[in-house]
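Got a structure here, written out as structure tokens. Questions coming.
In this view, the complex is presented without one of its protein chains, the others remaining in place.
Note that the chains are named A and B in the order they appear, and that numbering of residues resets to 1 at the start of each chain.
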Amino acid sequence: MDLKKFTDKLEQLNFSDMHLRDFFLTWEHTPEELEAVFTVADALRELRENNVSSKIFDTGLAISNFRDNSTRTRFSFASACNMLGLTVQDLDEGKSQIAHGETVRETANMISFMADVIGIRDDMYIGKGNAYMREVAESVQEGYDAGILEQRPTLVNLQCDIDHPTQSMADMLHIIHEFGGIENLKGKKVAMTWAYSPSYGKPLSVPQGIVGLFTRMGMDVVLAHPEGYEIMSDVEEVALKNAEEAGGKFTKTNSMEEAFKDADIVYPKSWAPFKAMEKRTVLYGEGDQAGIDALEQELLEQNAKHKDWECTEELMKLTKDGKALYMHCLPADITGVSCEEGEVAESVFDRYRDPLYKEASYKPYIIAAMIFLARVKDPVATLNKLVEQDTKRFQE
Amino acid sequence: MDLKKFTDKLEQLNFSDMHLRDFFLTWEHTPEELEAVFTVADALRELRENNVSSKIFDTGLAISNFRDNSTRTRFSFASACNMLGLTVQDLDEGKSQIAHGETVRETANMISFMADVIGIRDDMYIGKGNAYMREVAESVQEGYDAGILEQRPTLVNLQCDIDHPTQSMADMLHIIHEFGGIENLKGKKVAMTWAYSPSYGKPLSVPQGIVGLFTRMGMDVVLAHPEGYEIMSDVEEVALKNAEEAGGKFTKTNSMEEAFKDADIVYPKSWAPFKAMEKRTVLYGEGDQAGIDALEQELLEQNAKHKDWECTEELMKLTKDGKALYMHCLPADITGVSCEEGEVAESVFDRYRDPLYKEASYKPYIIAAMIFLARVKDPVATLNKLVEQDTKRFQE
Partner (left out) sequence: MDLKKFTDKLEQLNFSDMHLRDFFLTWEHTPEELEAVFTVADALRELRENNVSSKIFDTGLAISNFRDNSTRTRFSFASACNMLGLTVQDLDEGKSQIAHGETVRETANMISFMADVIGIRDDMYIGKGNAYMREVAESVQEGYDAGILEQRPTLVNLQCDIDHPTQSMADMLHIIHEFGGIENLKGKKVAMTWAYSPSYGKPLSVPQGIVGLFTRMGMDVVLAHPEGYEIMSDVEEVALKNAEEAGGKFTKTNSMEEAFKDADIVYPKSWAPFKAMEKRTVLYGEGDQAGIDALEQELLEQNAKHKDWECTEELMKLTKDGKALYMHCLPADITGVSCEEGEVAESVFDRYRDPLYKEASYKPYIIAAMIFLARVKDPVATLNKLVEQDTKRFQE
């Protein structure tokens, strides 16, 4: 086994600014930085598939803070940290004093004495999640500058109100592999479309993350949703600017059919309207439970008007050769399986199960690559060293 | 320190089919395979007692899924995984999306990208626990076959509705040591008997596991319980067949005295009637809480008719030389200590406390041995390598 094709690629890329830098939003990183993440992720996977240890930490903690339920991202983060030698210590706010009004600054420092990484998922409230992450990052920076922390832990955004970079990057790495290279994506049409779900209030970070990232690759990105299901306008502007810079397109439509037509990739997924989520954030802030319940009822009724937004076989036939790559962040609401009427027909989902699972399998490597690039000074040298050391991941 | 006596023994045994195989039920394994587990468990204990590391994984995850409360098994699993170098990541369904209707297949794959082992305890519902484990195992097999998982995690049954193999194997290893070798067990009489408990609904997996395993050793196994406390008939048939093949006996009685008479080993422990547990499973499925409450009341009343099923000093006197080895999976309901009237008299329990704790101490090694044999291609070579490497478990 050797990593030459990956280290050669890395040597052509400029990603020196990633060292000790947090990963908040994909659009804050240059295309070469993003490609460095994909390349390191592939290199780490190559190591593991050849039973070579990628442990770069002998000891060290990775703090996780899941402010919303999570199985997949929790396990992906645990896997990524384990692969690098970090031990995850969960900050469970339910169990901790943070729930009793402690300031973010103090807690951030108190938990970080041995922390190399802090991973946060905070996607529930519009205007809050990303802001909270930045506050944590600033707090530990201050602590580091004041000589309190021996290292400045880097922050990895495990999903916020704006972006879900570990998801969109894993999705993109899947596409890169499916299409045989990042250079083959230019001009490919991707339909990021809303889909009906019987549940309410699904986060916007996935569609936002997808249009914010996929437009970087010069793709023809179409965002489709019923009227009233707009995403954050800031992110739409990012997507427009991205498309222009990358020589691609970003368009919107209220027709699922139009989006699917000749698409190379479809990503049908439910989300809540941005304005409703803003309203919910205000209601939570006010502790107005009756208002929240009323909003939920209203949103469910609104959703129910759009049950025809389902990824059916008929719709799939509209795509390029009827064979577009179907994507989803999982779990999907599958009609007749996980719900009566949902985002996708059972037969469509079934046909794409293996690629969907494969898509998900990139997330641990994406997270590990983000950590690797943030912590390691000379990633090429360290990758080479791991190959030389040839420590077995497992003594078979 | 050397492991020669263990590796010599292993070289005489045929256990090649254990590699990459799950451990569901003891009676699915050959006697030589079971002896390989005992031998590796002893070898791992020898290593640890001599401060030699048995870490065979540099990184890697072990998934635990406790669908019922657990302290002992949780710590035994954690100890076993730690000893081998695996990091435990708990799948807490209360916290995870699995509670919201996600399919088993999907979750099993989503959590297994870096998993070498999955340990599951699911003993609450008759007909469900073992079936669930097999579904998980099939799911990760499919994921592995489809190239989604880089390794096929092996499943360890940490207690199901049918068997509790890590318990019965630890119990057996205790007996092997107490009686000076597996070859000394033939013809020994063991009384697996019901005992009164003021609590209701204790799992059947312990008595079933004991009669299913101990009959393999050519022992004279007596199952005793009041009428109405039958165990699964399938397991009784297994025990009968085992006894026949091993040249031992499997008999049943409704008299605790008869079972204790001349016994070399007694294992008095409460359990719920199989038929009642079947009924409870149906009631839970129907969400019939009133029915469940009524059943509980009924079972407590039924239990209360058999308060004389207590392991007293008088009963102990009936055993071989009055000195049978008293066993229990712990915690026991001790009369006058943990309850007013229970499974065992305080003086009996007190006299056997040290052996009981020793009995429990084998469980981490049994679990580690099951994992070792499932993951390692050439266990003898790997054991020898650990001795050669002589990495200290702890730099004293």
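Assume a residue touches a chain if its C-beta (ideal position, glycine included) is under 8 Å from a C-beta of that chain, and two chains touch if they have at least 3 such contacts.
Just so it is clear, the model here is predicted, and its values are computed rather than measured.
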Selected residue (touches chain absent from view) among A:Thr87, A:Ser199, A:Thr251 or A:Thr281: A:Thr87
Omitted-chain contact residue, chosen from B:Ala43, B:Met169, B:Ala276 or B:Ala360: B:Ala360
Residue of B:Thr26, B:Thr87, B:Thr107 or B:Thr335 in touch with the missing chain, whole complex considered: B:Thr87
Option touching the unshown chain, where A:Glu46, A:Asp116, A:Glu310 or A:Asp333 are the choices: A:Asp116
Residue ranges of chain A at the interface with the undisplayed chain: 56-61, 87, 89, 91, 95-98, 101-103, 106-107, 109-111, 113-114, 116, 143, 146-150, 375-377, 382, 385
Contact set of chain B toward the excluded chain (per top definition): 48-49, 53-55, 69-72, 74-76, 78-79, 82-83, 85, 87-88, 330-331, 337-339, 354, 357-358, 360-361, 364, 391-396
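The rule is short, and it goes like this: only the chains that are shown with their structure count from here on.
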Whole-Å separation of chain centres (CA-atom averages), chain A against chain B: 41
